[in-house]
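Just one protein chain is left out here, and the rest sit where they should.
Chain lettering (A and B) follows the sequence in which the chains are written, and residue indices restart at 1 in each chain.
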Amino acid sequence: MIDNEIKKVLILGGGPSKIGSETELDASAFQMMVALKKLGISVLVMDNNPFSLTLSEVQPANIFIKEINVKNVIDVLNKEQPDALIPITGGLRAVHVAQELINQGILEDLNVKVLGISKESLKVLNSPDKMKAAINSVSEPAVPSKIIRSESEAFAVVRDIGFPVNIKKVNQRESTERIICNNAEDLSDLLEDEFKDDSVCVIEKSIVGYKQVETVGVRDQTNTKILIAGLENIDAVGVHSGDSMIITPVQTLNDIEYQNIRTATFKIMDYLNIIGACHIQFALDTNDGSNYYVTKINPIINSSTALAARSTGYPLVYVCTNLLLGNSLNEIKLHNNYHHLTPIMEPTLDHVVVKMPVWPFDNIREADQHLGTKMKSVGSTIGVGRTVEEALLKALRSSQFSPRDVLPSMKEISNDELISQLIHPKSDRLLVLIEALRRGYQIDELEELTKINQFYFYKLKALLDVEELIIKEPMKLSTIEVAHDFGFGDGMMAETWQEPIESVRALYHAENEYPTYKTIEPSAGEFDQNIRSFYSSYEVENESHRESEKTALVIGRGGNKLGPNTAADYYTAEMLIQLHKIGYKTIVMNNNPNALSLSPQISDKQYIEPIQLGAILNIIELEKPVRVFIPGNRHFLLKQLKQYTNLNVQVLPPDQETGVVLPKDVTYALNFFVTKEDSYFISTEKLISNNKSDLDYVTAYETPYVLDESTLEQDIQLSKEHIASSNWIGLVQILFNQNKNGESEYVGIRPLRLTETIFLSRATGINWVRALVRFYTKKLDIDALMASMPDISNITTQMQATFPFKQLNVKVDHANSSQEVGAKIKFKIND
Amino acid sequence: MSKVVVDKMAMQRALTRITYEIIEKNKGVNNLVLVGIKTRGIYLAKRIANRLQKLENKEVPVVGIDVTKYRDDIQHTNNEPEVLSDNEVSLKDKNIILVDDVLFTGRTINAALSAIAELGRPNNIRLAVLVDRGHRELPIRADFVGKNIPTSKQEIIQVQVDEIDDQDSVEIDEK
Partner (left out) sequence: MTTRYLILEDGTSYKGKGFGAEATTTGEIIVNSNMLGYQEVITNQIYHNQIIVFTQPSIGNTGINHKSFEAIVTNTKGVVVKEYSNVSTNRLGNLNLDLFLKQHNIPGIAGIDTRELTRRLNKKPTMKASIVDIDDEHAFDQLHATVLTNQQVKQVSTTSPFPNTGDGNNIVLIDFGLKYGILRKLADLDCNVIVMPWDTSSKAIFDLDPDGVVLSTGPGSPLDLPSSVLDMIKDVQKEIPMFSMGLGHELFALANGANVYKLDGEHHGSNHPIRQIITNQIIYASQSEGYAVDPKSIIHDQLLITYVDLVNGTVQGIRHRDYPAFSVQFSPDGGPGPQDSADTFEEFLENVSSQRR
């Protein structure tokens, strides 16, 4: 039963995105807000992430754009007096703030409940010792470990648990690396160094090479528990699970092993009195799967819970929100697209999902690409298929960001380098494994070197066999049919055969063969649900039919990358919302399991597919959209689409033409909204570079930039002239440089970048993304819009980009904008 | 050092089984009244009544009694029976199930029987206990037992119930 006492709730956001938390936190905050509103509860949101959709969807009076820390939260609690605080949508940072508030007794004084995390869970979250104690309390095995202060203590432990072992220094302030010792000499040597400064260490059994499996479970207050998903890491322990390739449902466990970890998950959720979701990590002995350890308990929302939700179609966040408020699983009312008992049926899948990580290394070449226990990936993509090979290949295709649908070749790497990478994994792992198979390595030796289960090598080998078939038997229907079954895209075949993609497609269309889209739903076909997420396969039944006569297709950005980062997905989400408001039926195509844009509430239909020409053409063929929108800079895709369809395809923001040379020195800019008839001045903007005034290194922004009246007039005049003589429409930015004498000169013109569009929206109080969409669908009344712009002269808005350098352990002197991982925003009231 | 000998799940199962056995012996819930001995016996009795209600869809009345005044091994001044119940429930002609957490010497039960005798003449009285720890000093035996836990006289058995102790468990402790 819903707790009727709770009428107003404060949700804490995740702050600027970083490695380890991209859009999944905001996506969960957004879905939670939707669920809360449905239950008639008033929602307040606090976050300083400018790219938060939740902040845009809540009315201005209820948003607090401030950094998530104890002081700020107390301020808001005092001012607004909500009945409850929800920190779990804000990641560990928000949870720690909540914990601090509980410890200080503040929440009790203010009579504010904390929802989403039990006091038992809080105890376990910070303390590995308490976590171990919890695991042992339910008679489940934790990794044997002990705190040691001397070498003899260490060896006593080793005599008990054997080698290999890990040594980790105990340090409260930052996380330290585990160092592995394989024998007595290693251990002695290492301890000599570690104990030099009288520090304390933890010694534990090394589980490197063990199989990593994760579970996501849900529990309500009547003690009912469901396992939402089992996530198997293809990479063994030793690679952080955030960087690992993951597959669901589990493929190489037998039922007994699986039930062991399911039961363990339930026991832990009971013990910690979890109401909501819980993510637990296990390590299984590959020689004997019934021998396992519970390695980590995460009683929060994170990318694993997001992956579980996206892979199964189970409305996890919506359900959890209800649970937090006291509903039991049996009482939850879902949208009638779902079977009414969906919350309480344990998901069972008839499809396969593979997650591949997305790396930051292209933009930060200084970083060490070796994968270890500290997470380095900045995003992820998923491939969904009806076979393991199909899912693997689609995930791989999605993670490569190659518009041309070809897999990069590893032909150039030397044999030594290959072996090194097999033993010490780097990014591009899967490609290395495939190359090793190509060079004739045997499956059992590969298993030995990489600790990856043979099963996956058999699957990769099957893919290689099909690749060979494609090369040997070009332009044959039989080849295409086999290739499709294994997840190969039409683009790949076209590229290999040096034929236009249309010829390839024509071959199978002639036989009336078309992709069959299947629903991602959690009942394995038992119930006819109207869940709107689809993936492609080439089988008998197609479950997706043309949505409407007036459909807009939005092509998402795929996995999160540095540079446009989470702003890109936020942008996509805003577009979808606005298009829907205008009256289109909206379809989004994306493959990022953390994406905001894939939240079921935002679009009418979702396709989880590689963002490649072949897949897009297939969807266009089925849905016949009247408009296609491509958020973000994607020249190649646009060119191809224009070539193959005569659809109205719009890139937003408009493409920066290649070959245009941008100025080097820039101080500030003027932003305009430009129509065919006129241009409208919006605001001035200071561009703060961290490398003198080099435009490429602008990573902080401030608006307004104060100019004296006459200079401003001049600049506006000059800008309008340049705009008139250019072709740009929509949001346009005129660049100025102020020299040493304070004189400013015009230096360039460009379309307003994605991140800055969002910045401008926050600063001016007008959602410019939505305005752009209305503009391009001829629904914008620009005069009314400009008239409605509030007076912001007494507020200064600052946005500072954030970077992953510390997380990647690199020192970069000057950060450029292609290395941004997130941003934070701040308002200052001027007196 | 205390040791948990019955955990939450085991306690649930024990109460469930006792419930079924009561239905078997009583041939249903007709005429049934549960009398719980203060303090924990009352909570256990309520849980059994709850289960009976779910199976048979009938309310079984629960009465609580405090028998300290009836203990023959403790000095008293007052001889009044103490019935702790909100509503008037007559025990005349009823099938009583006396419920207590631990059966030890039998003196508490004996006191309870005396108390009940003052409240009317029931049809029959049966005894349900969560734990039977042995060492009877009177000819008293339980009809329904959750768990037999043989103990030495020095040991202490501690039953905890969620309603007042925040957990469900039975623990053994050295004195």
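Couple of notes before you dig in:
Following the convention adopted for this analysis, contacts are C-beta pairs under 8 Å (C-beta built on N, C-alpha and C of every residue); 3 or more make two chains touch, one makes a residue touch a chain.
A quick note: this is a predicted structure, and the numbers were derived from the prediction, not measured.
In the complete complex, the hidden chain is touched by one of A:A27, A:V114 or A:V352, namely A:V352.
Across A:P82, A:G276 or A:G289, the single residue that touches the chain missing here is A:G289. The residue touching the chain not shown here, chosen from A:V250, A:A573 or A:L772, is A:V250. In the full complex, the hidden chain is touched by chain A at residues 222-224, 226, 249-256, 258-259, 262-263, 266, 286-289, 329-330, 341, 344-352, 386-388, 453-455, 458-459, 485, 516, 518, 523-526, 528, 539-541. Taking the complete complex into account, residues 9, 12-14, 16-17, 19-21, 23-24, 27-28, 51, 54-56, 145 of chain B touch the chain not shown.
Just so it is clear, only the chains that are shown with their structure count from here on.
As a whole-number value, the distance joining the C-alpha centres of chain A and chain B reads 57 Å.
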